[in-house]
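One protein chain omitted, others in place.
After this line comes chain A, so read on.
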């Protein structure tokens, strides 16, 4: 996908920043401010060490925009490539499995979280407003669901299934 212009690399907000606990608002994909935010999200994702995914609230925009790129992760199967979705919506989810994940907004902790390993997500591309449907599995599916949670003000901490599922160490597949 192509977003015109170079976005700005923004600071990734760390929990307990209040922006990470708010429900993000739907946005107009053709709005120049939304296009700019999408560019910033992508530019920030490209600089992020894991490079797997980010959601707009993590860079201070309480808007329903996510970016992801699962191509580099060793446990990826599907990989739609570098993608930014506006107003994304999970329409199908199946085959739930536990997996350990971290978050760019939570330093030093990981958690075991049950996620669907096969999903369908719909959304629109910033700028063109083109409607897209993405089928994802394995790590890409986990990454997308993690980013969707950010749009609802949820962190992986809100999904760990018990005391023994929270871990101190960072993890290589931080979503």
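Keep this in mind: a contact is a pair of C-beta atoms (placed from the backbone, for glycine too) under 8 Å apart; a residue touches a chain by one contact, two chains touch by 3 or more; residues count from 1.
The definition used in the following text is that contacts and distances are computed from a predicted model.
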Inset, instruction - Pick from "Ring-1,2-phenylacetyl-CoA epoxidase subunit PaaC", "Protoheme IX farnesyltransferase", "Glycine cleavage system transcriptional repressor" or "Spore germination protein (Amino acid permease)" the UniProt protein name of the chain that isn't shown here. - result: "Glycine cleavage system transcriptional repressor"
Legend entry - Of A:34, A:67 or A:160, the residue in touch with the unshown chain: A:160
Inset, instruction - Just the residue numbers, please: which parts of chain A touch the chain that's not shown? - result: 14-16, 21, 106-109, 114, 153, 155, 157-158, 160-166, 168
